[in-house]
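Attaching a single structure in structure tokens format; questions to follow.
Left out: one protein chain. Kept in place: all the others.
This part shows chain A:
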């Protein structure tokens, strides 16, 4: 480990190191004459060979090749489309190929064509000369420059909204030397250099900017480059001076004079997040130069054609033979590994080494850390440093030291240590040559596990993705289920029998949470395999999800079954309405008949919306009872008595067919009443229709039409009791006391005589009421006396009858004005009754 610092080079306040990532697995002559694009975050590499326009002959078509970062081939195909200006990767590992005619073709990581879009129709004449692909958090954009010096930008290739940027004055004459895109905070700007002028171009304006702190002698800018996060910008001038500053061109961070007048082939930022110093990596044919801010530099001589890939925390250098990573040594690593470092982490590492040697020095080192109370810091440092190291051996060494130190701490949370171990294991797995994703820890944290899993899924590395999900204990529906779903969607495209595929998918997926079988089925349907789709849908536990796809596949009957199973009536309605439109009426009704739940729901719908259909439904089912009810309902919609009678007559027929004799008879009675009322109405010009029989008789009695009342009483066989009640109530209401008395004597009252007392009292005639009290049966007499206000008589009878309830009743009507002695007598009688 003495050699940890062997490849470190000082620059400014920090060190830089170049570590080997891979020996490239590809077998290519060199990167010359290729269009090359490498995706950030250790993504794939695309090479378009033989595409340079100048060398293009019509007989040889260019070849598009795709590799992992370790040079393992992913795909290769002949390029048959138009002339490609530039290629680049999106944030989600799709390859964009921008053609001269403005068409952008999109391929997936395995070389499958996905789709295309166009950067604007006016491009047909003005062909694209340059293109740049830029990223922001979750999207990828494309900016193009046409022959006529016009810029167009698509900020998000998903929505493909094209912005034509305003013209820049003077470009036609003084030309454009270099430009770049700045994409920050949802805003996209272009910075461009024309002669000695720098312009900032956004969607509606073009501003000329002065670069602060730059030698005024400069006549042109040869190169410019924005940092990975677009916060910084580097400019390379014709004098060989590199200006480093913020991307808003307001602040200068440093300047480096390399004195080369030839423009570099590539210039990229090399800066880790939160680092204090700016540095830019420049590449010429045989020289790689890391430029710092105060004219310091690190220089590497080159013997191979290289390609620089800027990353969040450094620069990857891809050559035909090897793949390296150049970055600033993180502060923690520096503290631990710097020669003669006394940092707590360094001491802990030493202590652990001595401990392994079984030397007592271990104790001395530990003591030194503990004396300063720095053991937690030391452990933290070792854990953190492990994350920054690429070699598993170094990681292990640091983690072991951390674990050693941790065992001397009582309440140190193990979480960070455990998480680091887990995540490093994942990183080492994806960094493996066969996978070829040289992600650093910093990049991994920025990328998130979700995206990493997606990337693995895109490469069809399903088992690895699942292992990672399990290892990191990611919640199922974001992790394992998600991967399995992708696997299944891939599986349905395989040329195997439907049954086998469905079985295989179900075997693997089972009831895993968050698996949407309907999504997989939709994919199968999309791939032209409806039978497979139906098989898969059968596994879907959520009926709500099954139904829409089944309808799309025109499997209405099956959809109806599933909808009913779900219990979701709205879903049933949806299918029923669909079937109604799709089927002829006969078949529709027959289908409904097989599904009572759907039938009742449809009936409900018809009740409110389509009365006529309702009738047809009942007819078809021979549901005479409901049909009769329907006609009764209909009859009430009608104003004309004749029409109503006709409707009711239909109801009578249907009730009879339904063997509901009571209802048939009652409805016949109703018709009879209606007709009678109608006649009466014509004769007397008073409204009778729509009154009940009871009310009709009552009004007739009130009006004195005793003959008519009598007729109804007989015709409709009104029970005597009710007729008597009707009559005495009506007579009392019209204060016809004479007639009432006469009636009371006509024959023995079927309702007794208390009723007479009550109706009189109700119409405030106690005098008349008293006439009937004597006729009341003994057991009700107390009540009768009380009703007419004769408390004393009531009391006498109650006392005589010795009935407790009666006594209580009388007592409850006694008040302060009642004779004291009466109350006493009552109480005495009550206690007597109680004893009995």
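The rule is short, and it goes like this: contacts are C-beta pairs under 8 Å (C-beta built on N, C-alpha and C of every residue); 3 or more make two chains touch, one makes a residue touch a chain; residues count from 1.
Here is the rule we go by: contacts and distances are computed from a predicted model.
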item: UniProt protein name of the chain not shown, from "Vacuolar protein sorting-associated protein 33A", "Proteasome subunit alpha type", "Exosome complex component RRP40" or "DNA repair protein RAD51 homolog 3"; value: "Vacuolar protein sorting-associated protein 33A"
item: Selected from A:512, A:613, A:649 or A:705 as touching the chain missing from the view; value: A:512
item: Contact partner of the left-out chain, one of A:488, A:673, A:760 or A:829; value: A:673
item: Absent-chain interface as seen on chain A, which is shown; value: 476-477, 481, 511-514, 541-542, 565-571, 573-574, 577, 596-597, 600-601, 603-605, 608-609, 625, 629, 632-633, 636-639, 644, 662-663, 666-667, 669-670, 673, 687, 689-694, 716, 718-719, 721-722, 724-726, 729, 751, 758, 761-762, 786-787, 808, 811-816
